[in-house]
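One protein chain is absent from this view; the other protein chains keep their places.
Presenting chain A:
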Amino acid sequence: MAISLRPLHTLAVSLLLAGGLTVSAPSQALPISDCLAPADPGGGWDFTCRSVGKLLHELGLVDSPVRVINMPGGVGAVAFSNVAGKRAGDSNLIVATSTVGVTQIAQGRYPGDVDTMRWLAMLGTDVGVILVDDDSPYQSLDELLEAMVDDPTSVVMAGSSGIGGWDHVRALMLAKAAGLSSDQTGSVRWVQFDGGGPAVTQMMGGHVDAVSTDLGEIAGFIKSGDVRVLAVLADEPLAPPFDDLPTAVSQGYEVAGYNWRGFYTGGEVSDADYQAMVDTLKTLYDSPEWKQVAERNGLVPLWRGGDEFDAFVRDTADKVESISQEIGVIQ
């Protein structure tokens, strides 16, 4: 059974929220009555819908509880095609997505592209991290990247995504920033495990050299001192207790690798409705309650909304697409 571990730490809370939600909601003229989670109950997208849906109601931003619809399949492709085909103009609907969804789009795995949908906002993010075992020969990010640039096949990297997935792509973005040439990116060895935790334990067992994944998943190993963090892929240093971890930026590599959580809506939603939805989400983001929910689930609250978010999604998709072409995942 394919178990995605990335969203696990959010599972239980979302199930709790599920218990408190009523299913039927009378249709109102107010925006946002449905949230589509393109995954099984328990995943990260499901959590995004359930936590945001519940808060929207609690904060009085919507009249009745937001209905959460689970539509798993094709890493979000089933939901994407459903919205494009049936609910493209429905301004009551938000759909949960993340970096993973945009990566899928960039690699042509959804029936459509970024223009098919309207991108509302991101509300929080997990942060990428590059780590090695505590007795690894690589003492710093410089040393690791230097080894990769010298001989791309000399380092075995691992993470929780497949080849061309986000963990892989952001590690390569770093290697490129260190001077790895585009025709060499395909030779970097990459191994996928069923989550960041298993990848780290395989590294502790000496089977792989370095891991690229989300901080939230492997925080326990950092606290126990079993691993050495070479870089967090954030623009700014993180909040305590992770404030002493070095960012890639501070070491001279302009790379940020966020795994954000956010929403899109149908491509035919009017400008006025789109703006109203963005504003509603912004009000939610600004509340102390959201900060609490996010932090409790290992997310850093981070806002990008409206046009700014739209531009950000396009930029991410472009970067992923070009790297994917270089490593041969897509033509």
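Basically, contacts are C-beta pairs under 8 Å (C-beta built on N, C-alpha and C of every residue); 3 or more make two chains touch, one makes a residue touch a chain; residues count from 1.
Quick note on the criterion: contacts and distances are computed from a predicted model.
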item: Complex member absent from the view - protein name from UniProt, among "Cytochrome C", "Tripartite tricarboxylate transporter TctA", "Multicomponent Na+:H+ antiporter subunit D" or "Imidazole glycerol phosphate synthase subunit HisH"; value: "Tripartite tricarboxylate transporter TctA"
item: Contact residue for the chain not shown (choose from A:Asn70, A:Thr213, A:Thr265 or A:Thr280); value: A:Asn70
item: Candidate in contact with the missing chain, chosen from A:Trp119, A:Trp190 or A:Trp260; value: A:Trp190
item: Touching residue (missing chain; options A:Thr153, A:Gln292 or A:Ser322); value: A:Thr153
item: Chain A residues that touch the omitted chain in the full complex; value: 1-3, 5, 8-13, 15-16, 18-20, 40-42, 70, 72-75, 77-78, 81, 107, 109, 153, 156, 162-165, 189-195, 197-198, 201-202, 204-208, 219-221, 223-224, 226, 296-298, 329
